[in-house]
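The structure follows.
One protein chain omitted, others in place.
When the chains are written out, they are named A and B in that same order, and each has its own residue count from 1.
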Amino acid sequence: MTVDRAAVEDLLGEYGGLLDHGRYDEWLSLFAAACRYSVVPRENYDQGLPVALILCDTRFMLEDRIMALREANKYNIHIDRHLIGLPRITGARPGEIEIEAPFAVYQTDQEGETRLFATGIYQDRLHTAGERLLIAEKLVLLDTAAVPTLLATPL
Amino acid sequence: MTVDRAAVEDLLGEYGGLLDHGRYDEWLSLFAAACRYSVVPRENYDQGLPVALILCDTRFMLEDRIMALREANKYNIHIDRHLIGLPRITGARPGEIEIEAPFAVYQTDQEGETRLFATGIYQDRLHTAGERLLIAEKLVLLDTAAVPTLLATPL
Partner (left out) sequence: MTVDRAAVEDLLGEYGGLLDHGRYDEWLSLFAAACRYSVVPRENYDQGLPVALILCDTRFMLEDRIMALREANKYNIHIDRHLIGLPRITGARPGEIEIEAPFAVYQTDQEGETRLFATGIYQDRLHTAGERLLIAEKLVLLDTAAVPTLLATPL
């Protein structure tokens, strides 16, 4: 099955860019109506532990989560920068693509200091919707469980 | 309008690679004859402040700037490494494409220590020139105004 790599990269580019602009409504529109978003430390995942730092298994929960982040960010003002590396296509079925992509997120605080915030890998199940792709499932595998102020930034 | 994502990525790959090799003449040739290059801290930009850290609104000014950097770098010897993330296509008209791409620049000094130098986002207006794309306008939005020794490295 031929996979449209450009469409996958379009989606990932939108994903990181919209988050960094704080355009959360448009970011939410990248997800399918039925979707699942979770953030799990790699260590837990490798050991089969079910503990997620964040788990939204409906679109409503994800919207709710974003609303909470917006509120929290009034008091924790910072700039995020997502760098998403070249994706791998790991599976393809009619109407569905599975991909992986590594990422690094940098955070700049109000004093102007930029720090590496988190690294990890996205494992996504994408659905085709016409010419577009939508995120049906996104698993954010974090390289560490020791993420400071985790709640303040969507990954 | 269909945008040739591969051409956009070619251009960005060249942009970062030529800078890191110090091949500034070839880097300059990625810009259109009439071009604008500016570096602005995100904070200023968001507040509508016009203050740019660097502003070259002619090709001649950009060449002049690069000449000065070459001279300065005789005394500040270092290696740059640009990592440019997946671009977003943000606009397209006949003959013109608008894109965004996140970046991180690392700098390695003569003692061999590598540090994160800057993160931010490129906002580019590109012109089609046959099969190639040229940079008509490049706005480098920096995540912080607190960039050390900014003059020493083109972003």
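To be clear about the criterion, contacts are C-beta pairs under 8 Å (C-beta built on N, C-alpha and C of every residue); 3 or more make two chains touch, one makes a residue touch a chain.
Since this is a predicted model, take the numbers as computed values, not measurements.
Listed by residue number, the positions of subunit B touching the unshown chain are 6, 9-10, 12-14, 16-17, 20, 79, 81-86, 104, 106, 108, 111-114, 116. Remark: the residues of subunit A touching the chain excluded from display are 5-6, 42, 83, 85-89, 100-104, 116, 118-121, 143-146.
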